[in-house]
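All protein chains but one are shown at their positions in the complex.
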Amino acid sequence: MTAFTRSGGRAADQLRPVRITRGFTIHAEGSVLIEFGQTRVLCTASVEERVPPHKRGSGEGWVTAEYGMLPRATHTRSDREAARGKQSGRTQEIQRLIGRSMRAVFDLAALGERTIHLDCDVLQADGGTRTAAITGAFVAAQDAVNKLLAAGTLAATPIRSHVAAISVGIVGGTPLLDLEYTEDSACDTDMNVVMTGAGHFVEVQGTAEGAAFSRDEMNLLLGLAEKGIGELIVLQQQSLLAK
Amino acid sequence: MTAFTRSGGRAADQLRPVRITRGFTIHAEGSVLIEFGQTRVLCTASVEERVPPHKRGSGEGWVTAEYGMLPRATHTRSDREAARGKQSGRTQEIQRLIGRSMRAVFDLAALGERTIHLDCDVLQADGGTRTAAITGAFVAAQDAVNKLLAAGTLAATPIRSHVAAISVGIVGGTPLLDLEYTEDSACDTDMNVVMTGAGHFVEVQGTAEGAAFSRDEMNLLLGLAEKGIGELIVLQQQSLLAK
Amino acid sequence: MTAFTRSGGRAADQLRPVRITRGFTIHAEGSVLIEFGQTRVLCTASVEERVPPHKRGSGEGWVTAEYGMLPRATHTRSDREAARGKQSGRTQEIQRLIGRSMRAVFDLAALGERTIHLDCDVLQADGGTRTAAITGAFVAAQDAVNKLLAAGTLAATPIRSHVAAISVGIVGGTPLLDLEYTEDSACDTDMNVVMTGAGHFVEVQGTAEGAAFSRDEMNLLLGLAEKGIGELIVLQQQSLLAK
Amino acid sequence: MTAFTRSGGRAADQLRPVRITRGFTIHAEGSVLIEFGQTRVLCTASVEERVPPHKRGSGEGWVTAEYGMLPRATHTRSDREAARGKQSGRTQEIQRLIGRSMRAVFDLAALGERTIHLDCDVLQADGGTRTAAITGAFVAAQDAVNKLLAAGTLAATPIRSHVAAISVGIVGGTPLLDLEYTEDSACDTDMNVVMTGAGHFVEVQGTAEGAAFSRDEMNLLLGLAEKGIGELIVLQQQSLLAK
Amino acid sequence: MTAFTRSGGRAADQLRPVRITRGFTIHAEGSVLIEFGQTRVLCTASVEERVPPHKRGSGEGWVTAEYGMLPRATHTRSDREAARGKQSGRTQEIQRLIGRSMRAVFDLAALGERTIHLDCDVLQADGGTRTAAITGAFVAAQDAVNKLLAAGTLAATPIRSHVAAISVGIVGGTPLLDLEYTEDSACDTDMNVVMTGAGHFVEVQGTAEGAAFSRDEMNLLLGLAEKGIGELIVLQQQSLLAK
Partner (left out) sequence: MTAFTRSGGRAADQLRPVRITRGFTIHAEGSVLIEFGQTRVLCTASVEERVPPHKRGSGEGWVTAEYGMLPRATHTRSDREAARGKQSGRTQEIQRLIGRSMRAVFDLAALGERTIHLDCDVLQADGGTRTAAITGAFVAAQDAVNKLLAAGTLAATPIRSHVAAISVGIVGGTPLLDLEYTEDSACDTDMNVVMTGAGHFVEVQGTAEGAAFSRDEMNLLLGLAEKGIGELIVLQQQSLLAK
C-alpha cells in the first residue's frame, strides 16, 4: 500500500476516531450517538408491540429502519424531505440497506410479534453516514433487546450476532478504509461492506464512480473492510459492556 | 400565586435550566443546541445568496424557518413526516410562527437579497419545543449575521432587536411559566408568547384547551411571560458574548 | 381613540354590517351564509354517526372543521388547493383554529359517538374570513344540534355556550375593530380573538406584522374585541330565534 | 312520449326552472350563479395576462376550466379533494369537458396571449352539475370578454358562438330532458350534450349505465337535447341583455 | 363518401389490419396483445378473490380497468406517470371508460364476490389506443372467465355479450373509420364508440376539436362505427375459437 496523506495523518487502513454514546436521548428504548470522525448519526431503537400486515399472525416479529439527514448536516443546505413531500431514492436505498443488515442478525421468530424501528438521523455528515448508521443502530437495537430481556418480555435474545459496516474505496490508486467526504468525492471506486461478528458478509455494495475496478482491487478492498469491521465490532462490544 | 409542586422543586414563575451551546455542528453558518430542561432543539442558520420568487428584484432579503421532530424525540414514536409524504398541520403552524418571529426583528432591506434559513429540529421533546426553537434560532441567526459582517458581506447588522419566546399556562388554577410536557398535557390554558429585547410583543397565541380564560388570567399569564422572556434574553446575550 | 376614516364612514370600534342567513343550502343539517360586509362564508354542519379512530370506543364525539377558499374569492385568482394537491399552511392553521374554537363550547361526552363536520368555504373575501367562519359555524352547529334534539337522537344539548370571533388591529396607530382587507394589509398588529358567550377567551392570536406591540396596545385591542364579540353573539341569538 | 311523473309536475321534455344571476361575487371579471332547479353552481371567469407554456410565443390565448364541489353540496358529505390531496377522476373528466366546450366557441388567436380561467364550484347539487357549469361558464366568460372590450384591451370579440349543455336520459323507458339527481340515479342511459348557438354539436357523451341503448333511442335523446339547449341559449341571451 | 388517401391505400370505411394474440404473457389469467395497425396494446386480465369496499358483502363482483402508456410508446418521450407521482386526467378518463365498457356486458351478481382487473398498457401508439384497449380487454376478460369456468369456480358465464370499440372522425370533410395518429391530429371531429355484440351502444363520446358537427355528420359517423365494431366482434370471436 503506497503512502497517502489523509486528514489528521490517518493511515490508509485506519478508521477515523469512533465514539459510541449510549443513552443519548431519554425516551427511546435504545438511543445511540455514533461518531465516525466528524460524521455524527443519532440511532434510536423503538419497540412497538405489533407488526406490519405481512407479518400478522405469523408469530414472527419485524425489524425495520428509517434514515434521514437534517437539512444542514451537509456543507450546503439540502431541501427537507418532509417539505418536498417525498424521500429521495438515495434515502430509500439507504434505509432499505440498514433494515436488511439488522434483519440479517435477528431471529424474527425469537423476537415474537413485535417491531423494532431503527431511526437513523444524520446530525452532521462527513462521509460514511450509512455505515455509521448500521454500526450505531446495532448498539441501539441491542439496548432495546436488553430492556425486553430485563423486563421478562423476552426469555432469550433474538440477536444472533453483531453486525457493523464500513466504507472502503480507491482514491488516486490507493485503497483506503473509512472514507471521509473529500475522499468519497474523489474516489474511483466506493464500496460499502456489512459484516457479522462471525466475519461473514451481509452486504457488499461496490460502485465504480470513475474507472471500473479489477478483481484484484476488489480483493484488496474486501480485506480492508474485514479489518475495519473487526475493529468496529470490538468497539461495539466495549460500549455495550460499559455502564 | 398559590403553591404548586413542579418537577425539581421549580417555582411557578421559574424557567427550567436553559443551556445554549453554540457551534454544535460544523457546517452551518450558525448552529445552536438549545435546551429547556429535557427539551433539546438543534437550530441551524444557513445563508443562501438568493431569495424566493416573491422577493426577487426587491432589494430585500428573506428569513424563513422549517421545523421538524425526530420520530423518537417523544415518549412514543411518531411517523416520520418525510415517509408519510407531508408535514402535519402542527408542523406547518410552528414553522410559520418561527419564521414570522425572526422576521419581526430583521430589517430585510439591510439584509440584502439573500435568505437565512433557520432549521429547528427537535432531538428530544418535553414541552415547549416551539419556544425553545425561537429562542435558539435567534442565536443561530445572530451567529450567521456575525459571519456576514466579519466577511464584509454586510456592512451593518440587519438585526434590530433580540427575540425570544416562552410558554405559560394555567394548570389546576395556578399560572405557570415554561410548561413541561406533563404540565402542558394537564393545562386548561396554554399560551405561547414571543417578545423582543425591547419588551414588546411579537406574537401572543393563547388557547383554552379546557375552560375558557378570563381577562384577569390573561394578564397574569402575560406578566409571567414578560418575566421569563426577559431572563431568556439575558441568557442569549451571555451566550453570544462567550468565545 | 383618534379619528380615522374607514370605508362607509364606519367608526373605529364598529363592526361591518353582519348578515346571517340560515338554511342557505338544503342538504346539510346546518347551513349558514355569514357576511361580514363583503366577506361571505358558507358554513355547513354535517352530522356523521361515527368518530375518528382516536375517539372510537370512548363514548365521546368529535367536532372538526375544514376551511377552503374558492379560487376567485379574492382580488386575484389563487391556485385551487385540490389541483395543487395540498392545503397551504395558512388553510391548515385556520381550520385547526375553527375546530378548536368549536370544541371549546362542546361537551363531547354529551354529543355521544358521532362527529359534526363544519365546512367553511369562502365565497368572497374581504378580510376576516376566519372570524366570520367561526361565528357562522357556531350557528350551523347549533342548527345541526337542534335537528338531533328534535329527532330525539340527543336528549340534551352538548353545546355549553355561544362562541364567536372577531379581528382587531392597529392601523396607523389607531386600534380598529373588524378589519377589512385593505386595513388588514396596512396594519402593524393583527389579532384574532375568539370568545364564549360568557365573555371568556377561547383563543387569542396576535401577530405584529410591522412594529411589535406594547402591553397597553394589547389591552386596547382586547377591549375592542370584547365589545365586538358581544355584539356578534347577540346577532347569533337573534338569528337562531328567527323561524 | 309516454306520461311520466316528475317532481313539480314537470313534463318529460321540460327544463327545470333556470336562473342566471350575473355579478354574484365582486372580484372576478365574470361571476355567475346558475341554478337548474336545486342545482346551484358558481361560475367565475378570471383573466390572466399570460398563457401556459404550450401557448407561449404562439400569439394565441387559452381558455381553461376547473371544477369543484363543496363537501356538503350533496346529500351526504364527501371528502374535500384539497384535504385528500388529489382530484378524483370524475372531477378531472368534468373540468376537461368544460374547458373543451368553452374553447370550441373561442377564437384563441383573437383572444391574444392571455388566459381565461373558468372556475365552476357546485354550492348545491341535484343532478346536472356539469351541464349547468358549462351553461353558466359561458355567461361568465362573455362578461369577462365584455370587460376586455370595454377597456379596449380587445378590439373584437374572440367569442364565435354561444355554447350551452344539458343532460338527457332514459328512465323506465321514457326519454327525459334535464335529469334531477333521483332520475339520474335511476336511469338506464345518461347523455350529456353540448351545443353551440348555431345548433351544432360540440360534445356528445352517452353512457349506458344499465342496458345498452339503440340507435333509435339515441335519436330521441339528441332531439330532446337540441330542444333544451335551444331554450338555454335564449336564457343566456336574455341574461346578458339585462343591466 | 369522397375519395381520400389514407396510409396503405386504406378505404375511408376500412379498419387497419387488426391482430389479436392471446396468451402473450404467461402469468395473467388472460393476456392479449391487440394491434390496430401500428397501435399495440397489451391487455391482461387478473382475477382477485375479493372486491373493493363498496361491493363487500353485496354478493356481487367488480370489473375494473387501469390504463398506461410506456414513456416511449409515442413519437416523443413523455414523462412516466409513476415518476411524476400522478396519473394524468387523460389516463383516468380512459381507464374509467374501459371499466364502464367492460361492466356493461358483465353480470356482476353472476361473477360472485371477486374482481377482474384489466390492465391495458400501450407498448406502441399510433391512434386509437383506448378503442384497441377495450376490444382487447374483452378477449382477455373472456379468457379469464373461461379459466374460472374450467376450474368450476364459476358455474355459468357472467358475460352477457361481446363489447368492442372503434374511433371515427371527420378529416377534411371526409368521415373516416379507425383513425391513425396523423388523422386524429388533423381531424375536426373525433368520436369513440363502444358497442355490444347485440349492436347496441354502451358509450358514445364525440368531441368537436375544430368545427362543431351537425346531426347529419353524427349519423354518418355512427354508421361507420357500427360497421367497424361489427367487424371487430367477428375478429374477437375468431380469436377466441382458435387454440
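Points worth noting:
We just call them A, B, C, D and E in the order they show up, numbering each chain from 1.
By definition in this document, a contact is a pair of C-beta atoms (placed from the backbone, for glycine too) under 8 Å apart; a residue touches a chain by one contact, two chains touch by 3 or more.
The structure displayed is predicted, hence computed values, not measured ones.
The omitted chain makes contact with just one of the residues A:47, A:123 or A:222: A:222. The omitted chain makes contact with just one of the residues A:109, A:198 or A:234: A:198. Shown as candidates are E:100, E:117, E:162 or E:200; the residue that touches the absent chain is E:117. When the full complex is taken into account, the listed residue touching the unshown chain is E:83, out of E:83, E:155 or E:242.
For chain A, the residues in touch with the chain missing from this view are 86, 89-90, 92-93, 95-96, 100, 104, 161, 191, 195-196, 198-208, 211-215, 218, 222, 226. Where chain E meets the omitted chain, the residues involved are 25-28, 31, 38, 40, 42, 44, 46, 48, 66, 68, 70-77, 80-83, 85-87, 91, 117, 119, 121, 123-124.
We adopt the following convention: only the chains that are shown with their structure count from here on.
Note on connectivity: the fewest chain-to-chain touch steps from chain B to chain C number 1. In the CA-based superposition of chain C onto chain E, the rotation angle is 120 degrees, rounded to steps of 5. Separation between the centroids of chain A and chain D, computed from CA atoms only, is 59 Å.
Centroids built from CA atoms put chain B at 33 Å from chain A.
Contacts with at least two other chains are made by residues 86 of chain E. Viewed as a contact network, the protein chains form an open path, each link joining two chains that touch.
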